[in-house]
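Before any comments, here is the structure.
Note that one protein chain is taken out, while the other chains of the complex remain in position.
Naming follows writing order (A and B), and every chain is counted from residue 1.
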Amino acid sequence: MTIIPPEELVPNDERFAFLTLARGRLRGQKLFAAGAIVLLIIIVMALLAPWITPYPQDAQGGVDPVNSLLAPNGQHWFGTDQVGRDVYTRVVFGARTSLFIVFSVLSLSVLIGVTLGVIAGYAGGWIRDVVMRVTDVFLAFPALLLSLALCIVLQPDLKTAILAITVTWWPWYTRLAAGVAASISGRAYMDAVRALGISPARAVFRHVLPNSLTPVIVQLSLDAGGIILTAAALSFLGLGAQEPTAEWGLMVAQGQDLFTTAYWVALFPGLAILVAAFAFNMLGEGMRTALDPRRGFTS
Amino acid sequence: MGRYLVRRLAQAALVVVGVVVLTFVIVRLLPGDPAAAYAGPRASPEDLARAREVLGLDKPVIVQLGMYMSGLVRGEWGTSLHTRLPVTHDLAIAFPASLELVGTALLFAVAIGIPMGLLAARFFGTPVDGGIRLGSMFVAAFPVFLLALILQNLFATKLGWFPVAGEYDSKLDATSPLHLYTNITIVDAFITGNWPIFLSTAHHLILPALVVAAYPIGVVTQMTRAAVSEESSLDHARLERALGFTPGQVLRRFSFRPSLNPILTLLALVFAYSLVNAFLVEAIFNWPGLGKYAVESIRSLDTAAVAGVTLIVALAYVLANLVVDIAQTFIDPRVRLS
Partner (left out) sequence: MTAQAAPTARPLISVRDMRVTYGDRLVSHLPELDVYEGECVALVGESGSGKTSALLAILGLGDFSGAHVAGSVLINGVNVVDATQAQLRRVHGTAITLVSQSPQAALNPTMRLGRLAKLALKQHGVRGREANARIGDALSRVVLPNEILKRYPHEVSGGQAQRFCIALAVALQVQCIAADEPTSALDVTVQAEILRLLDELRRERNMAMVLVSHDLALVSTLADRIVVMKDGEVVEIGSRDEVLHSPKADYTRELLAAVPVLGATS
């Protein structure tokens, strides 16, 4: 095997490829931009929720039965629900809940998953095998199913839902991290690195990690969309956030029987889920296309 | 080839064991006393003690696990709290109904997704491609329960083109009763020539199957597009062009088959994902499948039933993966080597 100097393994200007999305014309950039803009709007609105909504108390337990089931109008852009709460306000506050869930699940999954994966990859041998088998078992359960089972067994509420979803999501990151760690600790690579006088730490931090960052970031973005859908499905079944929290899935569940007469109660939170998931998908797909290594153009 | 098969089966068996263990762990996490549930609300202390003995709760956890596993193998999956019937009996009715729904959805996914993906690959980089990509992403991001509500409301309740709920017109049970072989209604109706039920089931299937098919259509389109266009940029595609084949032929004849690998792998994943997505759809369309059973079990905290559902879905997924892996060895000769 020819020994390739690590500098050539990852040409400098490609290491932080995902940053190049900010400059220059790239394929997939429109997609990425569209997703990024929508997400930015959602995040900003979620952060400013108490100040930009007309009836913030409706998201925290306030009710107004006199005004129940009003169709969308000037005072209530998205109408009101069965107990008179402003749907628009609750949808905006719902963004907070959803973003919180996504952030929690992803951080926890990455933390647990990557740690386990790195240990498995470096240790090798039977440790790695055991970890991989365990990962296989968890991956054998479709995401929603495991979360469902866990939520039933434990008290159904927002924290349980986050835990349950995390339990289903960490295996992917373990796989990813284990693969990277294994390739680092592979003998040929390490010999090459040592022979060239570069410390292993430097090799990892300056070369392997940045190069593996891009697929992880793409994966994170696509996962975010999946997490939103899973969380919404759990709440729809009553297993996630509970009343009076404003959560999109829960709101759709509350509005489902009214769909024919008062469509707005379920439709707008449902559309919010769609827009958020779609935006994350566009972001991830846009990144993936832009960073797709073009077929080598050699002469 | 034989060795690959053996290795693959051994791997699957290990995963199955792991799945059972995990399910056992989840079921044991249940707060509350299984003995009390077993013995009933009016049990005496002696009844409880006996229940504890029968359930093996006084034995070490490992032994309990062993008892659980051997029970499963013997077909004793417990009794459902809300139907009062053996869980295996409930599953034997519910699972085929879910298969019916998901199977149809996957058929839709393949019939629509693959041609769309091929079309996008053929016109790679053009607005046609862009439109298809956007459409597939949109459809894959659509929350399944919202889609179910919208379609049900629009096409069934308002327009009346399709039935609102159910698997088939229950009145037909009296006029042309169905003989069950596979427990899959539409299949049994077909093989026994029971056309009234066949048509009614088909009519009832369309809306819910379309809803369940949305996500698969989206991802199958994307995967087909990616795999086929990747394949047709490879060296062999270049030679095929140089030999005189048109880009269209290179796509359909030469790039499609090598791309089947990732597409099939995706289908196995999608199958499991859709099986669970279907739960939500079944709840809304009142489809008598696993979903309905699971939702009712959730409401009554029926852990044996939930464990049963969990197990059977996970097992189905393991099986689907196995089938796909084996199919791949037939489709792609390179796989046999590994």
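Note that in this section a residue touches a chain if its C-beta (ideal position, glycine included) is under 8 Å from a C-beta of that chain, and two chains touch if they have at least 3 such contacts.
Keep in mind that what you see is a predicted model, and the values were worked out from it rather than measured.
Residue B:254 is the one among B:254, B:271, B:293 or B:317 that touches the chain not shown. Across B:182, B:233, B:286 or B:300, the single residue that touches the chain missing here is B:233. Within the entire complex, the positions of chain B that touch the omitted partner chain are 233-236, 238-247, 249, 253-254, 257-258, 331-334, 337.
Quick note on the criterion: only the chains that are shown with their structure count from here on.
Centre-to-centre spacing of chain A and chain B amounts to 24 Å, using the average Cα coordinate of each chain.
If you check the complex, the residues on chain B that touch chain A are 11, 14-15, 18-19, 21-23, 26-27, 29-31, 133, 137-138, 140-146, 149-150, 152-153, 157-158, 233, 272-273, 275-277, 279-280, 283-284, 294-295, 298, 301, 303, 306-307, 309-310, 313-314, 317-318.
Across the complex, chain A meets chain B through its residues 133-134, 136-138, 140-146, 148-150, 152-154, 225, 229, 232-233, 236-239, 249, 252-253, 256, 259-260, 263, 266-267, 270-271, 273-274, 277-278, 280-282, 285, 295.
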